Each structure stands twice: as structure tokens, then as C-alpha cells.
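Contents: one structure, followed by commentary.
A single protein chain has been removed from this complex, and every other one stays in its place.
Order of writing sets the chain letters: A and B. Residues in each chain are counted from 1.
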Amino acid sequence: MYFQYPLELIGTFFFAISGALAMQDKEHDWFGAAFTGFVTAIGGGTIRDIMLGSYPLVWIGDIHFLYAVLAGVVMAIVFFRLFIKLRRTFLLFDTLGIAFFTILGVEKAIALEVKPEIAAIMGMFTAVMGGVIRDTLTNELPVIFRKEIYATACLAGAILYLLLDLHTPMERNLNLIISISFIIIIRLLAVKFKLALPGFRKR
Amino acid sequence: MYFQYPLELIGTFFFAISGALAMQDKEHDWFGAAFTGFVTAIGGGTIRDIMLGSYPLVWIGDIHFLYAVLAGVVMAIVFFRLFIKLRRTFLLFDTLGIAFFTILGVEKAIALEVKPEIAAIMGMFTAVMGGVIRDTLTNELPVIFRKEIYATACLAGAILYLLLDLHTPMERNLNLIISISFIIIIRLLAVKFKLALPGFRKR
Partner (left out) sequence: MYFQYPLELIGTFFFAISGALAMQDKEHDWFGAAFTGFVTAIGGGTIRDIMLGSYPLVWIGDIHFLYAVLAGVVMAIVFFRLFIKLRRTFLLFDTLGIAFFTILGVEKAIALEVKPEIAAIMGMFTAVMGGVIRDTLTNELPVIFRKEIYATACLAGAILYLLLDLHTPMERNLNLIISISFIIIIRLLAVKFKLALPGFRKR
């Protein structure tokens, strides 16, 4: 499991950048950017751990996560103009964040001995709930309800990980790399080709 | 208490339908409908259990609740056109959901030995918080702030149950039926006659 800890810190860092950059179209100040960076980065894991009753929360028990968030926020502020010029930066950081967090969330849930169905949901929650809280606070329609495949990619990656873990002898680190890559590829293809699930609305 | 378990599953099923149908005026996909069905169905009980520190959460400890949600979502998607043609369907499922969940929430809180005032609030939260989360996520004004009597009906029903439970020798199952019916009747009368509490606003 020596792989998990740096990945979780890196995912937190990516997510904090994506959360702070989300402020770009708003008239907010630095504190607002730090706050949205913080809730985006720690929101999903916090909801997962509270739902599973797993204490202390990751970022409360280990102060390094707070520093990873701060580093991400500072980087977002310092390289702000650069990041928004590179229009795909936000997408990239966000995609890396959800891919890492989904699989790490699944693994944490399994370690707490919940059923695989619940673990898949917890993986998806870990990945998307930070963004959902961010969007709710900034009065945006949450990212999970927007057009392209997003949370569905996380759910698919979580299920893939669980299938490979439970039904094949595949080694864990390989499974980790495959499942994380799977989420990244689905998400980037969905954005590139504007893939969406079938609609569901009143005519 | 053999009554409680099927009622809770049925309430979850009703609420998942009402949550998935809430997507009808939005441009969302099936995943969005499943997600809102899920949070509507499990949100209230989740908030109640987290506030009471009661673990594992109902739907994490017992996988049948997840299947009840899935069944409700699938039913909402399959019978979608039928349900929205019958304009009162949503109201009916939602009313059944809040009535069942209020009283079951009160009973769970009492079983965890909180004071009756807290149990009444927990009953109301169990019933309305799923809808509050659903409406917040979809950028609607939460149902509890809209015109007709809604959460107040739940609170009244919770108080009725507690009064009958603590101050009369009434048998539990009878109390359950009376209190649940009381909420359903108040809510349906409120909608039919557009009953609302006194307003409270600036002139």
C-alpha cells in the first residue's frame, strides 16, 4: 500500500488546483479561491469517511493534506493566467483528480469491509462530491448533471477495479494503473467527442 | 418491530421514484435521474443517522435499500411518460414517502434515546432532507420553503406520534397507522386547498 499515500496527496493537490481555478469566472477574492480549492479537494473524501464512520477524517488526522491543498491553491493563484490561457488545464487536473480519487475511495471502502456495490458508490462519491459541493456553493449546476460523461466514468472505473480485484488474480498495483487509466481515457474521449448518456426529459 | 423494515424499504422505493421524476423539467440524463433518485431516497435517513452518530448508515449496512432505490429509479424511467401524464403521481409518491419516513425517523431517534423534541426534528429531517438535498443540487428553491404546508405536516405528525406514544397506552402499530395517515391527510388537504402558513416578509 506504499503507493496509496503519495497518490492521495497528489490527487488532493490536483483537485485543489481545479477547485481554485473554478473561481475564474466569478468575482471572488483569494480567500474564495482557497475555500473552493479546499472543499473541492477534501469534500469527497470527507463525505465518504463520514458516511462510513471512519475517523479521524484523512485531512484531520494527517496535516500533510492541508499543505497539499495550500500548495495547489498557491499554484493556481501564481500560475492563474497561464492556466486559463491553456484552456484544457482545468479539464486535465480535474480528470486526474477524479481518476485517482475514485480508485483510492474504492480501496478505502473495501478496507472498511463494505459490500462491493457500496464500495463502487463510495469511490464515485470520493471523486465527484468535492466538485458537487464546489458547484453548489458557487450556484453552478453540479458537474455531475452536465452534458458529458463524468460521474459515470468514475462509476465504470470503480466497477472495473472491483471486477479485476474480486474475480481475477491481478496484482493490485497493475489493477490500480489500469482502472485509473480507464477513467481518464473514458472522460477525455467523452469530452473530445461530446459523448453523453441518453437524455431523459419531457417533450 | 417486524412492520418497520418493509415500510422503510417501501418508503425508500417511493422516494427514489419521486426523486428520479424530479428530473422531468431538466435536461438531464439517466445517470442524473438515478443520482437524484438515490440522494432523495437515502439523504434524509443519512443526515439523521450521521447527526445521531448511528452507524452503519441504513443503506450501507443493508444492501436491500440500494436495490429499492434502483427499482424505484428503473420504474421512474420505464413508466416516465405515464407518470408525468398522471400529474398527481409525483405528489402522491412524495407524500407517501414523507409520511412513512417521518414516523420511522421518530422511532429510530427514540430507540437511540434522544429527547422527544429532538426525535420530532429527526423525524422531520428524515422526511424532508432528501428532497432538500435534491432541490439544492438541481438549483431549485427547496421544497420546504415553497408555498403549501410540507415540512410542517411532518413535524405535526411526528408530534402526534410522540404524544400518543408517551401519553396514551395506544398500541404501536395503531399509532403508526394514525400518525402516517395524519401526515398524508394534512399534506393532501394543503395541496388541494392551497393551505399555507402565515407569510413573513418585508412590505
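The rule is simple: a residue touches a chain if its C-beta (ideal position, glycine included) is under 8 Å from a C-beta of that chain, and two chains touch if they have at least 3 such contacts.
None of these values were measured; they are calculated from a predicted model.
Interface note: of B:91, B:144 or B:170, the residue touching the hidden chain in the full complex is B:144.
Interface note for the absent chain: among B:51, B:91 or B:163, the touching residue is B:51. Checked against the hidden chain, the listed residues A:35, A:145 or A:182 yield one contact partner: A:35. Where chain B meets the chain that is not shown, the touching residues are 50-53, 114-115, 117-118, 121, 132, 136, 139, 141-142, 144-145, 151-152, 196-202. One chain is missing from the display, and on chain A it is touched by residues 23-33, 35, 46, 50, 55-57, 59-60, 63, 66, 77, 80, 84, 136-139.
Heads up, the rule we're going with is that only the chains that are shown with their structure count from here on.
If you average the CA atoms of chain A and of chain B, the two centres end up 30 Å from each other.
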